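Each remark here refers to the structure printed beneath this line.
Here the complex is missing one protein chain, while the rest keep their positions.
Moving on to subunit A:
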Amino acid sequence: MLATRALSLVGERAISTSICVRGEHGVAKVDDYALPAYFDRRENPHPDVQFVTELSAVQKSLKEKEKGSWATLSNEEKIALYRISFKQSFAEMNEGTKEWKSVIAGMFFFIGMTGLVVLWQRKFVYGPVPPTFESEWKEKEVQRMLDMRINPVEGFSAKWDYENKEWKK
């Protein structure tokens, strides 16, 4: 009790950044990261603390003026009050970055690397292709498909001219 009263003479802010009395047993240091923090987020429009913590004399008098009628505040004073409470406006915090260029560059780079790996694989890893890929085999396959009349209405055999034994023009 006595300690907190003594500390209140030092200043409000000083209490939160220095020490905190726990019961009557001693003090526990409260680190900065454990205290309410200020951050600019679109989904949290009113952060837990205001941005400027140590107010200058001008700002202090402005805060006093804010307690009166707001009609007497000029536009610059309103902006100054805003900037005391907030670091970036919504327009500023929502700006896009140029990060997409790095992303696209990275994408192309890794796709290129993968292409090189694939080329190496084709040369040094894979064995020969089956005999069914040879031209003569393929010719016999096509002839058999035409004999069987595969897709004769709109598809494969529809493009073959059976009278003249050639592909339709």
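Observations on the structure shown:
We take it that a contact is a pair of C-beta atoms (placed from the backbone, for glycine too) under 8 Å apart; a residue touches a chain by one contact, two chains touch by 3 or more; residues count from 1.
One rule holds for everything that comes next: contacts and distances are computed from a predicted model.
Per its UniProt entry, the chain excluded from the display bears the name "Cytochrome c oxidase subunit 6C", taken from "Protein PLASTID TRANSCRIPTIONALLY ACTIVE 12, chloroplastic isoform X3", "AP-1 complex subunit gamma", "Cytochrome c oxidase subunit 6C" or "Myotubularin-related protein 9". When the omitted chain is restored, the residue from A:Phe39, A:Trp120, A:Trp137 or A:Tyr162 that touches it is A:Tyr162.
Note that of A:Asn75, A:Thr97, A:Thr132 or A:Asn164, the residue touching the chain absent from this view is A:Asn75.
Residue in contact with the omitted chain (choice from A:Asp32, A:Glu95 or A:Asp147): A:Asp147.
The missing chain lies against subunit A, touching residues 75, 78, 144, 147-149, 152-154, 158, 162.
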